[in-house]
Structures are given as C-alpha cells and as structure tokens.
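A single protein chain has been omitted from the complex, and every remaining protein chain is retained in its original position.
Chains: A, B, C, D, E and F, in written order; residue numbering restarts at 1 for each.
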Amino acid sequence: MKLVPLGDRVVLKQLEAEQVTKSGIVLPSGAKEKPQEAEVIAVGPGGIVDGKEVAMEVKVGDKVIYSKYAGTEVKLENNDYIIVKQNDILAVVE
Amino acid sequence: MKLVPLGDRVVLKQLEAEQVTKSGIVLPSGAKEKPQEAEVIAVGPGGIVDGKEVAMEVKVGDKVIYSKYAGTEVKLENNDYIIVKQNDILAVVE
Amino acid sequence: MKLVPLGDRVVLKQLEAEQVTKSGIVLPSGAKEKPQEAEVIAVGPGGIVDGKEVAMEVKVGDKVIYSKYAGTEVKLENNDYIIVKQNDILAVVE
Amino acid sequence: MKLVPLGDRVVLKQLEAEQVTKSGIVLPSGAKEKPQEAEVIAVGPGGIVDGKEVAMEVKVGDKVIYSKYAGTEVKLENNDYIIVKQNDILAVVE
Amino acid sequence: MKLVPLGDRVVLKQLEAEQVTKSGIVLPSGAKEKPQEAEVIAVGPGGIVDGKEVAMEVKVGDKVIYSKYAGTEVKLENNDYIIVKQNDILAVVE
Amino acid sequence: MKLVPLGDRVVLKQLEAEQVTKSGIVLPSGAKEKPQEAEVIAVGPGGIVDGKEVAMEVKVGDKVIYSKYAGTEVKLENNDYIIVKQNDILAVVE
Partner (left out) sequence: MKLVPLGDRVVLKQLEAEQVTKSGIVLPSGAKEKPQEAEVIAVGPGGIVDGKEVAMEVKVGDKVIYSKYAGTEVKLENNDYIIVKQNDILAVVE
C-alpha cells in the first residue's frame, strides 16, 4: 500500500531526530513557519496544475528542506508522511 | 438517484471506521485541515473550470486522501457524501 | 414578470421541505457552508464572465445541489428565488 | 447635467417603494448583501476593464436586480443614483 | 511646479463647497467609501500598468465623480490635490 | 558603495525638511498612507517583474511623490534611503 500524489504534490517522510542531529539541521523553536528536513518518498506527475505548467524538480530519495506551513500529515500503515506541494520545498540538501 | 458533479468536482464516500483501521490511516485529532481517506463515487467532466483547463486524474473506485477543508457534506437517500474539487485530493492510495 | 440572469448566473428555486424529504437530502444543521437542493428556474447566457469563457452546464428543470455561501435571495411576486453563479452549483441530482 | 459612467460601470436609480410593492420585490431585512431593484439610467462603454474585455449586457430603461454590496451612492440635482459595476447586476426583471 | 502622474494615475482638484452646492452633489455622511466631485488637473500616459493595457478615458478639465477610497492627498504650493488611479473614477459629470 | 536596485525597484532619498518647505509639500499628519516627496537616486532595470513587463518611467534626479506604504528604509554609510517599487511612485514633480 502506497501513496501516489496528484499533480505537483510530493510525499515526504520526516527524518528521525538522530538523522536530524547527524545532518546538523536545527529548527528555530519559535519560528512561525517551521522548516523541516525530510526525504522524498513519492513525486506527483506535475503537468498543468491550477492552470500552470509545473515541472517536477525533486526525485525520490532527495533530502529536502520544506516549509511545513501548508503540508498535510498522513499516517499510513504506522508510518507518518507529509504531503506538500513542490512549491513548499525550499531546497535540496546535497 | 445519483449525484452528477459539475466541472472539476468529485463525489467521495468516506471509508468506514473499520476500513480506516484496516488501511492504517489515523487522523491527527487536532489537525486544522483534517486529511481523510475516501472512495471516489463520481467524477465531474473537467474541462474549462474558472478559466483553466482541468484534466480529471482520479476515477470511480479510487481510494484517495483528501483535504476536508473545502469539501461540502451532502446526505442523499441516507448515504453521506462529500463533494470536493479534484484539487483538494492529495493522493491516491494504491 | 420573470428574472433573466446575467452572465454565468443561475436562478434557483429551493425545493419544499416535503420534496427535500422525498429526495432524501438532509442538511447538516451546523454546517458553515449549507448545501441546498434546488430546481433551476433560469440560466444566464454564459460567455465571457470576468475575462473567462464560461459554458453553462445546467438547464432549466435540473435538480441541483448548490452552496448557499455566495447566493443572493430575491422575492418576486411572492416567490422566493436564489441567484447563484454556476460555479456555486456542486452537482446535479439525477 | 448628467452622469456618464466609465468602463463597465452602470448608473442606477432605485425604484420607489410603491414600485417595489407593485413589482413584488421584498428584501430580506437581515441580508448581508441586500439585493435591490433599480432602473438603468446610464451605461458605460465597456471595452477593456482591468485588462479584461467587458461587453455591456444591460441597456437604459432595464429593470434590474443588483447587489448593493459594491455600489456607490451619488446625489445629483436632488436625485439619488447608485453607480455599480455591471458585474454587480444579478438579473434583469422582464 | 506641477504634478505629472505616472501610469494610469490622475491628479484631481476637489471642487469647492460652493461649487459642490451649485452642482447639487451631496455626500452621504456615513458612507464608507465617500464619492467626491472633482476636476481633472493632470492625466497619466496610461499604457501597460501592472501588466495590463490601460487607455486613459478622462481628460484635463473633466468634472468627475471619484471614489476617495484609494486616493492620496498631496499639497503642492498651497493647493490640495488628490492622486487616484483612473479605475477609481466612477463617472464624468456632463 | 552604492545600492543597485533589482527589477522594478527604485532607490529614493527623502528631501530635507527645508526642501520640503521650499517646494510647499505638506503631508497630512493623520494620513494612513503618507505621501512623500523624494529624489530618485537609482533605478532598477525593469524588465519582467512577477511575470509582467515593466518599463521604468522615472530617472535618476527626478523629484517624485511616492506612497510610503510599501517602502523599505535602508541606512547606508550614514545616508537614509527608501527602496520602493516604481508602482509606489504616484507622480513626478516638475
């Protein structure tokens, strides 16, 4: 059972606290719009979204920083996922 | 008697609690925008909606995760339905 | 004396309580955006509305579910009507 | 002395209370967006308004139902007028 | 020293109270968006404004009714002017 | 060291109080959107800004009236500047 995102949506899995420590990302505690490090699990097909052509720039396995502001949390078979629009992904961590 | 959605609207039927348990979706209780698992019952024709071309990507029978935020609940012949725009469907569960 | 709607507007007449019962539509009492079953009385010509081409998809006599949120109530010769934009009609009941 | 509206604006003159009674329009007292019956006094040229082509659909002498929400009241030589955009006119009463 | 408006802006000079009385314009005291009679002093060149082609429809010397809502008051060499966008001019008084 | 504005931005230097007195500009004290007289110090290249073609209409040395509402104050080497978008400049004073 897996999540297949529509349009320009991307399924993310938040990195564990240990991983976060290892990668050195520290989230400012009081930030209104909390950035997050996560791994890309699934990528929508892109195409025409809300009347605009969207090309998908991230791929499965990418580590990304995203803005949690517009994401939606989903739990599937005891795993927690976040579904965001690609536009809510700020950068890839290489 | 059935609901025939207009434009890019989709008629959903929320999955029963048992099904929800079986599929493992657990909704965060305090979430502002509650994600929901549902089955697609009817799909609008798409086409030009609000001046933008919309292609319908879901089909009858799909299990989907949707954002309840903009949906409208309707009860028809003792069945409860949700009518959402396709854009409020986040992902298909396969 | 009759109402001739402009642009993408549609004149609706709410179905009586008995009809509502017969068709089985029950409106959730506390819903913020109350869905309603109504009959289409008159349909505007469509065309370019707010800079966008709109094709009218409903016809006189259709039973429809609409979102009351943006509608305007009008009483003409002791009949109550609702004038909505077609976009506020969610589905046709067949 | 007369008002010549610009763009897609329309000058309306509200029908007197007697006329309102005769035509049977009764306004719901507590409505947030009060519909009104009025006569069209002058019609702007239409054309490109806010970057969009607007064709004028009403003509001088039409009885119309309009949404008072965005109108502006003007008194000229002891006559009261309302200036609205055509988009605020919901229907013509024939 | 004179004001040369940019884009679709128009410089207006409010008519004196006497003139207002003579022309019979009376402003509703509690109106949220106060209409005003004024004379056009200078007209911007129009052209592409905010990505949209704007043709200037008023000319110097026109008496106009404008919506004060978005205007900006300026005092230059002891004269008071109002700078508005042409879109805030509702009608010309002829 | 100098400021080179991006896109349709313009760097302004507010005129001194004396200059303001000399030119006769008096700002209404309680105005929500305070107009200001300033000199143009640097002009961005224009071009495509937020998807729209913008041609720069002001030039270095122009005296302008601007709306302070959206401007950003910057102090560089003990000089105070205001950075505004050209759209926030209402008129040139000639």
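Note that contacts are C-beta pairs under 8 Å (C-beta built on N, C-alpha and C of every residue); 3 or more make two chains touch, one makes a residue touch a chain.
As the structure is a computational prediction, the values presented were derived from the model and not from experiment.
Engineer: So that we can see where the missing chain sits, which residues of chain A does it touch?
Structural biologist: Where chain A meets the chain not shown: residues 23-28, 31, 33, 35, 51-55, 57-58, 65, 67, 86-87, 89-94.
Engineer: Using the document's contact rule, name the residues of chain F that touch the chain not shown here.
Structural biologist: 1-7, 9, 11, 42, 47-48, 50-51, 72-78, 83
Note that in this section only the chains that are shown with their structure count from here on.
Engineer: According to the touch definition, list the chains common to the neighbour sets of chain B and chain C.
Structural biologist: none
Engineer: Mind checking chain C against chain D and telling me if their interface is mostly the same residue numbers on each side, over half, or mostly different?
Structural biologist: different
Engineer: In degrees and to the nearest 5, what turn takes the CA positions of chain A onto those of chain B?
Structural biologist: 50
Engineer: Can you work out the whole-Å distance between the CA centroids of chain E and chain F?
Structural biologist: Distance between chain centres: 22 Å.
Engineer: Can you list the chain F residues in contact with two or more other chains?
Structural biologist: In chain F, nothing touches at least two other chains.
Engineer: Viewed as a graph of touching chains, is the assembly arranged as a line, ring, star, complete set, or other?
Structural biologist: Line.
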